[in-house]
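This is the structure, below, for whatever I ask next.
Note that one protein chain of the assembly has been removed; the remaining protein chains are unaltered in position.
As written, the chain order gives the labels A and B, with residue 1 at the start of each chain.
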Amino acid sequence: MIEFQLDETSGVATYLQLVQQVHQALRMGMLEPGDQLPTAQQVVAKLAINPNTVHKAYRELEREGLARARPGLGTFITRSLSGIDAATQARFLSAMTDWLRSARSAGLGPDDIEAIYRTAFRTCFAEGVA
Amino acid sequence: MMTAAIEARGLGKQYRRTWALRDCTLAIPEGHVVGLVGPNGAGKTTLLRLATGALTATRGTISVLGEPPAVSPAQLARVGFVAQDTPVYARMRVADHLRLGAWLNPGWDDELAQRRIAQVGLDPKQRAGSLSGGQRAQLALTLALAKRPVLLLLDEPVASLDPLARREFLRSLMEAVAEHGTSVVLSSHLVTDLERVCDYLVVLVASQVRIAGEVSELLASHHRLAGPRRGPGTLPAGQDVIEESHTDKQSTLLVRTDEPIHDPAWTVTPVSMEELVLAYMNPANDIPARRPRLGVAS
Partner (left out) sequence: MIRVTWLQFRAQAFTALAAMAAFAILLAATGPHLASLYAASGLSGCHVDSCQSLAGSFTAEVQSTYTALYVVSVGIILLAPAVIGLFWGAPLIARELETGTSDVAWNQSVTRRSWLAVKLTVGGLTAMAVTEGLSLMQAWWAAPFGRAVSDGAPQGPLSQGRFTELIFATHGITPLGYAAFAFALGVTAGALIRRTLPAMAVTLAVFIALQIAMPLWIRPHFAPADRTVIATAGGFEAGGATGPGGDTLTLVATSLPGQPEAWILSSGPVNAAGQPVSTTPAACDAPSIAGSPDFYGCLTSQGIREAIRYQPASRYWPFQWIETGLYLALALALAGYCFRWINRRRA
């Protein structure tokens, strides 16, 4: 679970700092869709800040579509920063895994697979982003 | 409309010849952690003690959670108070303090009290007089929290604590707010700690309220303007100058406004809570009267 920090000297409002740290964690892959954000109580116990600040940060994340509060359960990340939601991400991950498995059983090694991937990637993105 | 935690109208308290508090009109909402800021002698303690019923008003009215202060045992149960320097009974043991709380408060949550004492590391058999300042403050806080008040008033509880004890106290307080949704009014003459914990602010200077409001609204409605030297009279109406300073070439203003600043000559930057409070606390600054606005006291 992500651990928040507070920089008192930065001049940035506390709730915004929390929002930015969630963005950063998503970018770095430390947070993924489906992960639970710490409860207000947990954040307060660590940082000694007003719990309303945590609620405000989480509401902002909800507004951005990045998280959703599930009553009684907690607040959870709903999608990655790139805009792909968990379900879609899972679908492609599953398809990719199947392809890799069939490639392996066909006798392709890691270098072969990588070469095929790079060629396809260059072709696809050279055509312009969809 | 939700009951105000504390509502004051024209509240004043006079001692012989001096007014400790004057013309105080406030509507502090529930569900917030309210910072009551001001220099020493500004009237913060007076306001809090009027709210607990320790003092009676000379003029005006005050109601706490919709009722007059200390009007009944039920009302007393809903309001907790921690006085300045967090007094405790020096010759009584920690455990006896909890017994006192349990016997005098029907709403006493003993599980919470015991848990907090253990969490803070207090020895129940120790006499309160031999506790450190930070431990005493935690004991006083436990006494006030374990009766499960709706509103908790604290008079400069951390002023004489070292930084670590101060942080621990505020942490405990915020944990209680997170757990029980207690409304808190916390007075202090130190601004830095308040930024972490307060979402509503009241600035008291020389017995009068200078500004009161939600922190987010206050920060949104105040801006720092920097630009070439000119007088504040050039600002459009509705933009009040709180503080100004000029060099021969440049002017810097702290402005309160709800309107956007259109003049391109000004560089507009946001104001931090500390800057805002200091500007309002500065007696040299003439605070222009605020136009009445719904829900915010002037």
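One rule holds for everything that comes next: a residue touches a chain if its C-beta (ideal position, glycine included) is under 8 Å from a C-beta of that chain, and two chains touch if they have at least 3 such contacts.
Because the structure is a prediction, the values reported are computed rather than measured.
Counting contacts over the entire complex, the absent chain touches B. Residue B:P87 is the one among B:P87, B:G181 or B:G238 that touches the chain not shown.
Checked against the hidden chain, the listed residues B:A27, B:L100 or B:I261 yield one contact partner: B:L100. Screening B:V33, B:A140 or B:V241 against the full complex identifies B:A140 as the residue touching the chain left out.
Residues 52-56, 70, 72-74, 76-77, 79-81, 83-85, 87-92, 96, 99-101, 103-107, 140, 143-144, 147 of subunit B touch the missing chain (whole complex, contact as defined above).
Please note the rule applied: only the chains that are shown with their structure count from here on.
Separation between the centroids of subunit A and subunit B, computed from CA atoms only, is 38 Å. By the touch rule above, subunit B contacts subunit A in their complex via residues 31-33, 167, 170-171, 174-175, 177-179, 192, 195-199, 216, 219, 272.
The part of subunit A that touches subunit B in the complex is made up of residues 6, 8, 11, 13-14, 40-41, 44-45, 47-53, 56.
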